[in-house]
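This structure is in structure tokens; I'll ask about it shortly.
Missing here: one protein chain of the complex. Every other protein chain is in place.
Note that the chains take the letters A, B and C in the order they are written out, and that residue 1 is the start of every chain.
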Amino acid sequence: MSFPLLTATAALPAVGAVATAAVPAARRTAAKWLALLVSLATLALAITVLVRFDPGGARYQLTESHAWIADFGVRYELGVDGIAVALIALTALLIPFIILAGWHDADPLETGSRRWRPTQGFFGLILAVEAMVVISFEATDVFLFYIFFEAMLIPMYFLIGGFGDRAHAQGEAAASTQRSYAAVKFLLYNLVGGLIMLAAVIGLYVVAGNFSLQEIVQARASGSLHMATSTERWLFLGFFFAFAVKAPLWPLHTWLPNAMQESTAPVAVLITAVVDKVGTFAMLRFCLQLFPEASKWATPAILVLSLISIVYGALLAVGQRDIKRLVAYASISHFGFIIMGIFAMTSQGQSGATLYMVNHGISTAALMLVAGFLISRRGSRLIADYGGVQKVAPVLAGTFLIGGLATLSLPGLAPFVSEFLVLVGTFSRYPVIGIIATFGIVLAALYTLVLYQRTMTGPVKPEVSAMPDLRARELVVVAPLIVLLIFLGVYPKPVTDIVNPAVKQTMSDVHKTDPKPSVEAAK
Amino acid sequence: MENLIALLIAAPLLGAAVLLVGGRRLDRVGHWVGTLLSATSFVFGLILFVDLLGKNAEHRTLIKHLFTWVPVAGFQADVTFRLDQLSMTFVLLITGVGSLIHLYSVGYMEHDERRRRFFGYLNLFLAAMLLLVLADNYLLLYVGWEGVGLASYLLIGFWQHKPSAATAAKKAFLVNRVGDMGLSIAIMLMFTTFGGFAFGPVLSHATEASEGKLTAIGLMLLLAACGKSAQVPLQSWLGDAMEGPTPVSALIHAATMVTAGVYLIVRSGAIFNAAPDAQLAVTVVGAVTLLFGAIVGCAKDDIKKALAGSTMSQIGYMVLAAGLGPIGYVFAIMHLVTHGFFKAGLFLGAGSVMHGMNDEVDMRKYGGLRTYMPVTFITFGLGYLAIIGFPGLSGFFSKDKIIEAAFAKGGTEGWILGGAALLGAAITAFYMTRVMLMTFFGEKRWQPDENGNEPHPHESPRVMTIPMIVLAVGSVFGGAFFSIGDRFLHWLEPVTGHSEGHSPVGAWTVTGATMVCLLIGVGIAWAQYGRKPVPAVAPRGSLLTRAARRDLLQDDFNHVVLVRGGEHLTRSLVYVDHTLVDGVVNGTAAGFGGLSGRLRRLQNGFARSYAVSMFGGAALLVAATLLMRAV
Amino acid sequence: MNPVNYLYLAALLFTIGATGVLIRRNAIVVFMCIELMLNACNLAFVTFSRMHGNLDGQIIAFFTMVVAAAEVVVGLAIIVSLFRTRHSASVDDASLMKL
């Protein structure tokens, strides 16, 4: 058999994680470099996957399949479609930046015992998360997916609870209590979601007898596997609940602001830009494919919820005093768009949603990481503590502004394309919802510009007057992201070409076709 | 030849990139680089213009397909440019006036340490604006549309250390966003109606769609236009936008960007023609705005704000004309061009005055400047005559045509619109005369400011006066040049289409009436500001005056309803999120905790009570088993 | 006489024993009550053995006695050691661990 590329892509960071964690306490820098190199190597592998993937080819490519737990009907089955490829690439792309951005975030303040190695732990955990995320993008076996979908909570949990911003208003003790609160909240929310999904997974096994995505989908299509309507709906809800928590969808979102607020900027990026994507991805791959009818049945409700997320998240972002919380609520609003696009059940909607996942990853990374650099300089997350930064650190301000403009999806930057696709896709089937969602773009402008105005413009605050501009390392982190934002905004075709076939497949799975225009003019 | 179109945009874009990324090392040459590149793109424009003139009217449309932008199933967005007479006109206006203002800025921004970035932004604006007018589909137009918005945001807020400037910039962007919402909805409607949004297909098949849909599209486009062109009800940002450096006000907020709305409506003429209701809405908006802006202009003492009001009102004229349909399109564009000349000239003049007066903007602190800065005086004066429509100058031709067309709409509508237009003309005459008198006539009213340095009014350097002169020339002869032999009409007709309107009153009557209004306006102004000296502090003034000073309370309305209301909404939502949404979850957790605490007490440490529970359990077990058998 | 009556007796004894366990404090007494319950079981076994006319029940009764004896050994050992440390054989005093 050929070289197991997908396994390698997931295994490499896993091995790297162990190796990094094993680096002796004294050799902190070595651990950092090791982690960085591993993540870059993973990126290389991911790019190979991207190259080896043939958009015109079979639905799932580079597939691997081995027996694993026969008694549970579980096989070790990997395979990627366009959507997965795009997201794997995104993940592998972001991790090196995350590592680089967090270069000093985990340097130990005080030493517990000589064996206490926070730095090694930090970078090891990041790689562990990468490994698990990647494999859950690759898994075409429901059980395999579920295992890593759940397991990835643990390293995330330690990342959130164990490492936070250095300087804290109420001192380190208060900080650590708030951190652990955030971490526990994160874990419990997602664990509850996951356990409810577990019930559904078991139910699926009882109904289907195995966990292979493709087999089940084929069996359902051919009618050989019949699912009672009620059963299908219950199972769908079980799955969707877990994904909606992870995504996060209103009203299951409240863990995200706490988590992002308390964790360091790179980890916050890891949460929204990488881990949460698994949720939306899974909706697209598992909910729609396994339970097409139930998905259609639930669509109206879900669309309304996502609409609420969009507006609600944006409004709350406007009301925030904490930079990171603001970004978190902005992300909630964006996830609303993604989910709306998925369940609009149109090609534009779903391609847009997938594109949105990628773009949102990049744009949030850009904004959040710069915000992190800003916060690390002043040692405060409160917007009110800043002002006039633009004067003393123009480059920082500039990059921050570009990140912000991407967040408000300015045309010419990547997110615009995806957001517009989602809106068009939704509008063409649900005009009213589409129009209301469009209000989101105004609110997005509001919270972004208010943030920029309060922090960057106006008279220079004495506390920030000595603030240094971006350092080389930080520039290396931000510049590529910005270039990418512009490139994908001007020329998103490479991504859409990969994604479209997969979306086409999904559309046919749910037996949906795009609504036809009333005047056949463009043809 | 088509490739030049791309270069047309590429030149200023390159400039922007170089200047913004280039960093400090470019500080010394930056402004010249910027000016050079915008001039280059003007030259390209001229070459293309000549090329078009070479062709005969039908073939004066160049299409340049660059690459496919967003292909998703039925949704095909291309990066394609269309250069026809309409966009050509704009290209020349934009690059021409743009280059002049670049030149002017070299002098005006001389002492600003961030001049390089200023020119970067200016180039960025040019690129975006060119993209806007050259786009071949609405989505690409949308990119330019927001691009100019961004540039305007950056330039209004250029002096970011001034909170007022930062706020004004934010406000401008937000209000524009509301308009953009309209544009994006319009595009979605086009997609669902026509399956696409490229000019060709959409406009050629417009008539096939149901009128309801077309009206909807039209109204959404109108919303967009209102945002960009500062038309009621989205006009509130333009006045504050004057926080930006004066060249910016001249280029973006007078000559080019704010006219994008007119371009959009004229470009979408086919849709509006098929949707009379939408057209009516357009004319109403135009009429209201032209009066609104004029009235505001009368009350402002800040020279730039006064001019801003005038801009608003002049664009009102254009929108009105554009709303009249084929009888008005051409004149709308013509007025747009002439207005571009004289309004830019006026602003540059104002800038020159401020330049000489330590950036003083209050006209009540001017007076009798004609002797100190003759060139400014003359150029400004010519612009003044042009805008009030002094016979023979460009304003006269373009505005007169619009008034005629308004009457020609016929019916009561025609009378109302025409009347409004006439009234507008009178008020225009009044406030412009007021500006003129307060600035250049009477005796000097300026005093040393608090830290004692008295302004020494002086003429601006050559680099600033030359553009003013050029623009003055344009505003003197432009109108005549266009109108004689209906040059402009024939040039533009193939694109916009044209039909002669037949006004119930003869053309000369209209002209006469206009003249009368003009004289009345000037007369009143003279009576008020010419004969008796101008008080250095503004009198309390009538209710209307005070309202007008506050932009007819429109801002206050926004503040109370939108800003305050919004703040309350967000605050309450934050509360809800924390107590309700989060509270439910924490509540459940707490609930289990309490339950646990209560159950714990059963474990009281006494073996006998454990035995009791066992005994009870056994009893239950037995009972239950028996019960199961019983049922 | 109808052997069933012995069963009733056995049940009665068993209940008495159980009740004793629940209400008496002294560990020894509690323990005795348990022994009483065991013996009630023995009675039941023997009775049933008689009813079924096979000897299993009687054999089991012997086993039960042995087991009971073993329990006494262990139980007394524990109780006595507890008594020696606390100088009280009350079950309720032994309630250090709770909640």
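Just so it is clear, a contact is a pair of C-beta atoms (placed from the backbone, for glycine too) under 8 Å apart; a residue touches a chain by one contact, two chains touch by 3 or more.
Operating definition for what follows: contacts and distances are computed from a predicted model.
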item: Absent chain [UniProt protein name; select from "Sarcosine oxidase subunit gamma", "NADH-quinone oxidoreductase subunit N", "Aminomethyltransferase" or "Urea ABC transporter permease subunit UrtB"]; value: "NADH-quinone oxidoreductase subunit N"
item: In the full complex, displayed partners of the excluded chain; value: A, B, C
item: Residue in contact with the excluded chain [from B:21, B:544 or B:614]; value: B:614
item: Residue among A:195, A:301 or A:384 touching the omitted chain; value: A:195
item: From B:212, B:533 or B:605, residue that would touch the chain that is not displayed; value: B:605
item: Absent-chain contact - pick from A:18, A:44 or A:206; value: A:206
item: Subunit A, residues in touch with the chain not shown (by the definition above); value: 67-72, 112-113, 115-117, 146-148, 150-151, 153-154, 157-158, 161-162, 173, 176-177, 179-180, 183-184, 187-188, 191-192, 195-196, 198-199, 202-203, 205-206
item: Interface residues of subunit C (partner: the chain not displayed); value: 7, 10, 14, 17-18, 21, 27, 30-31, 34, 37-38, 40-41, 44-45, 47-48, 51-57, 59-60, 63-64, 67, 70-71, 74-75, 77-79, 81-82, 84-86, 91, 94-98
item: For subunit B, residues in touch with the removed chain; value: 589, 592-593, 595-597, 599-600, 602-603, 605, 607, 609-611, 613-614, 616-618, 620-622, 624-626, 628-629
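Here is the rule we go by: only the chains that are shown with their structure count from here on.
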item: By number of C-beta contact pairs, the top two chains; value: A-B
item: Farthest chain relative to subunit B (centres taken as mean CA coordinates); value: C
item: Whole-Å gap separating subunit A and subunit B, where each centre is the average of the chain's CA atoms; value: 37
item: In subunit A, residues with contacts to at least two other chains; value: none
item: Shared interface positions of subunit B, touching two or more other chains; value: none
item: Residues on subunit C engaged by subunit B in the complex (per definition of touch); value: 18, 21-23, 25, 30, 91-92, 94-99
item: Subunit B residues touching subunit C - in the complex, by the definition given at the top; value: 600-601, 603-608, 611-612, 615
item: Interface residues, subunit B side, partner subunit A - complex; value: 20, 67-76, 139, 142-143, 145-147, 150, 153, 157, 160-161, 163, 165-167, 170, 173-174, 177-178, 180-181, 184-185, 187-188, 191-196, 198, 201-202, 204-205, 208-210, 213, 566, 569-571, 573-574, 577, 581-582, 585, 589
